[in-house]
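Data first, discussion second: the structure below is written as structure tokens.
In this view, the complex is presented without one of its protein chains, the others remaining in place.
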Amino acid sequence: MPSYMSAIDAPEAPIQIIGLPYDSTTSYRSGSRFGPEAVRSASYCLENYDPILDLDLEDISFGDAGDVEIPPGDPKRALSVITSALDEKVRPDSLVLGLGGEHLLTLPLVQRVLKNYEEKDLWFIHLDAHTDLRPGYLGEPYSHASIVWLVSKEIGFSKIRQLGIRSGTKPEWELMRLHNTLTGIDDKSVASLVDWIGDDPVYLSVDLDVMDASLFPGTGAPEPGGVSFAELQRILNQFIGVNIVGADVMELAPSLDPSGASSVVAAKVVRTMLFLMASGMTGGEE
Amino acid sequence: MPSYMSAIDAPEAPIQIIGLPYDSTTSYRSGSRFGPEAVRSASYCLENYDPILDLDLEDISFGDAGDVEIPPGDPKRALSVITSALDEKVRPDSLVLGLGGEHLLTLPLVQRVLKNYEEKDLWFIHLDAHTDLRPGYLGEPYSHASIVWLVSKEIGFSKIRQLGIRSGTKPEWELMRLHNTLTGIDDKSVASLVDWIGDDPVYLSVDLDVMDASLFPGTGAPEPGGVSFAELQRILNQFIGVNIVGADVMELAPSLDPSGASSVVAAKVVRTMLFLMASGMTGGEE
Amino acid sequence: MPSYMSAIDAPEAPIQIIGLPYDSTTSYRSGSRFGPEAVRSASYCLENYDPILDLDLEDISFGDAGDVEIPPGDPKRALSVITSALDEKVRPDSLVLGLGGEHLLTLPLVQRVLKNYEEKDLWFIHLDAHTDLRPGYLGEPYSHASIVWLVSKEIGFSKIRQLGIRSGTKPEWELMRLHNTLTGIDDKSVASLVDWIGDDPVYLSVDLDVMDASLFPGTGAPEPGGVSFAELQRILNQFIGVNIVGADVMELAPSLDPSGASSVVAAKVVRTMLFLMASGMTGGEE
Amino acid sequence: MPSYMSAIDAPEAPIQIIGLPYDSTTSYRSGSRFGPEAVRSASYCLENYDPILDLDLEDISFGDAGDVEIPPGDPKRALSVITSALDEKVRPDSLVLGLGGEHLLTLPLVQRVLKNYEEKDLWFIHLDAHTDLRPGYLGEPYSHASIVWLVSKEIGFSKIRQLGIRSGTKPEWELMRLHNTLTGIDDKSVASLVDWIGDDPVYLSVDLDVMDASLFPGTGAPEPGGVSFAELQRILNQFIGVNIVGADVMELAPSLDPSGASSVVAAKVVRTMLFLMASGMTGGEE
Amino acid sequence: MPSYMSAIDAPEAPIQIIGLPYDSTTSYRSGSRFGPEAVRSASYCLENYDPILDLDLEDISFGDAGDVEIPPGDPKRALSVITSALDEKVRPDSLVLGLGGEHLLTLPLVQRVLKNYEEKDLWFIHLDAHTDLRPGYLGEPYSHASIVWLVSKEIGFSKIRQLGIRSGTKPEWELMRLHNTLTGIDDKSVASLVDWIGDDPVYLSVDLDVMDASLFPGTGAPEPGGVSFAELQRILNQFIGVNIVGADVMELAPSLDPSGASSVVAAKVVRTMLFLMASGMTGGEE
Partner (left out) sequence: MPSYMSAIDAPEAPIQIIGLPYDSTTSYRSGSRFGPEAVRSASYCLENYDPILDLDLEDISFGDAGDVEIPPGDPKRALSVITSALDEKVRPDSLVLGLGGEHLLTLPLVQRVLKNYEEKDLWFIHLDAHTDLRPGYLGEPYSHASIVWLVSKEIGFSKIRQLGIRSGTKPEWELMRLHNTLTGIDDKSVASLVDWIGDDPVYLSVDLDVMDASLFPGTGAPEPGGVSFAELQRILNQFIGVNIVGADVMELAPSLDPSGASSVVAAKVVRTMLFLMASGMTGGEE
């Protein structure tokens, strides 16, 4: 696998990776600001070829636009800096794959997608351990704990689906039940969802803590009881051919897993996302 | 989840957590003396609400009586100090949830329970990787390797059940077979056990090394081949409503898992235990 | 040394420790939010008695007011929350010893002191590797990189003295030279400074990265070339009897030093600070 | 300074462990040279008795011939040193269990076996995450990435079977498909394979990265999506009674898993291998 | 499973290393039971030749008698097991160099020496951060915190000298002053001491926490403010030619320093001790 280390400069490629090194609203253990660097470094360990999908990175076209320089601290400033940087660093018609950084940073990526699509059409597929449906956290409306709530302000709840959730406050859980956003992760449930989506545009957001805390400790709020990489891969692979118009892989905090395994896992998830995004483009073209 | 960090002073609450920071007889890698502190710290990462049980910590009444100050070294002295401290720190009718510390410390917790119940009535449900049936270890009768043997001296073998065991000497294994204490961990086996128990009083002892060594490395004698958190949770949740009169969660050695995942897992097991103990009380009252 | 672990509740004591777990503006590696917890835990390793000063913690009166709950993210909100919490948690006439957390949090502690003292009278003695004189960092005026600049807005430069500084931008260094704030750390230079201070009120702020990066790696911006603990101790001990009206020990990020040595060093610095503050009070009374 | 580390001196025992501390061609993170030492140290944590196989180490005869001193660097020299050392350290009719060290070192162990068996008769059973079928790596023909390719030069492809493979270049994967070496790891597939083997001589080579990267991070090229210890154990146990004439357990790099779990897992795999080898001998005698 | 770990079998050599893996009375962070193994492993990193002393390990005669198997837990039992093992493992006239393990284990080593020397003649030279003069710790008379007190029961205080001490309770410090045991570590003070000792027999006990906590974090009770390796080496080298009749190097807890530096430092101290012991023998013969 070509190390993404030094940011693959290919601005004309239709898929662009962008690093978002910011973690200031993390409520437990921070460190996801080093996520993009760690994914790029760990990618060196992986092959270009995916034997399950039978696809090769060398056959798809993508670039790495590097990292946005984000001032630590105030989340509003961070969001605004990212919004501006996206305009500068990637072409309007590029598909962007964000590498976090904390989950709050999904917001400007979704907002960017909404310039090209109607709010009511966009699916927001959310893989996570946590509901992320708090209206605020200790008085702060913009934090990783509220990202789905914030996205719902943009597109409503009807096309939000949440997979792998196993933690939240009671009110969050009730909200999830009210809007029926929680979706099973068995093959059948995922297949139904993919069927339902059809050709609609999809934003696919992966908080890596959807994985089990023991299997993926390199994240700020590890939660026991989650999926393995193989299970996550099986879920994601079902989205092959779906019209993904934006995506992200968030919350890798590499120093929290001194074994480095979490970084390698994250890099393989990123590889899968690239294949999904490329396959959706082909699908869209046909 | 309210951090247990500064010991929740609520002596009137019917359930009391008590920390037992001692690990001197550990035969491989020690460090479980820091288990109670790590559980309290990691609890900050978790929510109060359990979506599987649909229960909230805010709806149950428990306190944290803090740690017993135990002199390192001589296990007999340690046991005697704990026995005295239990009398001082918790009311006679409280349900105590011990946080280890090494597994030997289950002994005074069981002995305390036997002040209120007949020996022949008490079930001892033991989740562990190891049989813990040695009559002694290098000449020392009081050690973590002998805790089930020591408990059998108190209540006999007929109501001892052992789940998750996958390591022991040949003589230990033969003893286990002789008394038929080994119990399956599939849903059906556990359900049968819970049925059989009925309303009898139960002491529930969880050695966290019942989990797989790869998934829970933060323990003194990690053993490959064990359960995941999800499996452990499914086993434990079947004990909902059972009349638990004493319990413990032992052998977290936090520094052995520098990722911190083991501490988070232990804290979630503790949360589950609190729900089980509370549910059993309600059950008992009805 | 009594573990500060569970926050020594002694609101009437004239010296109060207060934990400030916030690190959102950290520009390199964060983690100082866990500083207060780590100091309390590591204090268990130390004795009450200081053989150099021949003083014993048991002979001085201090409390630990616990931690302020600070929302991660926006630094302005954090500062405002701390200002309010100080009013609630400690009496107006208490001497406060802040445990960081990042260095920005010195600001509300200095502002609190200025309610009781004239701006022109207060010395700000600053031990650090970095000048901290940036007017802002990536557009953010409130960050750890600007704390001395922010303090200078409150009290001017004439009574600011900086010790141990070895890193800064060229403009910061020129500012330091302009105002002649840089002070030697040899015994003679420190003695002159202490002489000059006389009975004036002093705010003493210790950024632990004043220590050498190799000797104190547990901090967010470790800088090679600094002092050892013994050298820091010798500097601090010269302030015995000085009228310290506020103080802090900042920037311990415990997870960055997995050996734990940084936490133990920080706890011993805190012990020294308590002796200095107590000695200054006595001095003031005479 | 002479390493004081050594081993069970029992040259007459029919099974001999031999340590191969060399990792110079590792392409990502090295460290497997410390594998043999770590297995020996972690073995202290395990019992002699295997309750699944109902076998005890005390009932089988094996020795530990210690480590080969291998010059780091040039792989050809390393291979040649090992070939000589095998002649010196173990009797010609001993069964050797190699402890790696990197996977390249399987080559001299296979070549040694071929002194006693016909090339066309020897099965090479390969458990790994990677195909290891590169004809070379950056111009170097002798590296861990080519070990199966190198073995195929000795015995052809017809009796090579590969289990657990999930990573390789596209050409490697095509080669694997061409020769139909990839074998399923479900019980049925393994049972068929064992049936087919019958009494033929088998070389059994376990690259520990066949395990999932999250479960076994202590290896140089961790690959997500692999088996757990329990699954690996189930696969291996099906080889009980097979005529194993040589074997190895490779690629433990202990420092990459600071929790130590990988070393304990490796030691338990080694214990299983000893039982398999001993059982095959008995089988052969009957 | 039998640990494969063992040692240089040379029972006739006049100097014998013996490992003492026990740490049960450690009051803060344990782990020194792995000290002997870590010293043996790290010794591989060092040369045989010491350019300061111009001596080579190949020119002196020593063996490594391996480890005593000590039951964890009860310190009295541990002491008694060691006393017996010393009789079995080493000849009565051997000089023993103990590798700890915790400092309490110095006691049987001193008692062994006293079989050959008069109590009033033996010097006890003690390098440590802590006074170790407690009459007991939480009711336990036998612990690492009391080792000098226990030695004083054997030989009185007049020939005890303590170097590097910087921590203790006030009563311990007063005891040290009363008996005038505290000795400076400057060249002159050490030279005076060596002069005074002359040809008397000396037991030399090095608690490695005499080194600064930042420089040697791999120990159970790290204390800031201590010496560097170079300073320790200069102190020890002044004892060249002294009649050392017993010695130890205690309290390496390798897992507490994940960098491994503490183990390498300890191995180099052990090398120095071997040279001192050999030189003293020659000295005695002349």
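As written, the chain order gives the labels A, B, C, D and E, with residue 1 at the start of each chain.
Throughout what follows, a contact is a pair of C-beta atoms (placed from the backbone, for glycine too) under 8 Å apart; a residue touches a chain by one contact, two chains touch by 3 or more.
Owing to the predicted nature of the structure, the values given are computational and were not obtained by experimental measurement.
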*In the full complex, which of D:D56, D:E140 or D:D200 touches the chain missing from this view?*
D:E140
*asked:* With the missing chain put back, one of C:N116, C:T169 or C:S192 would touch it. Which one?
replied: C:T169
_Residues in chain E touching the chain absent from view_ = 44-49, 51-52, 56, 211, 214-216, 228-230, 233, 258-262, 264-265, 268
*Extract the touching residues of chain D with respect to the undisplayed chain.*
23-27, 29-31, 33-34, 69-77, 81, 137-140, 142-143, 255-256, 258
_Could you pull out which residues of chain A are in touch with the chain that's been left out?_
5-7, 37, 41, 66, 258
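We take it that only the chains that are shown with their structure count from here on.
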*Give the chain pair, either B-C or A-C, that is connected by more C-beta contacts.*
A-C
*Touching two or more other chains, which residues of chain D qualify?*
44-48, 214-215, 258-259
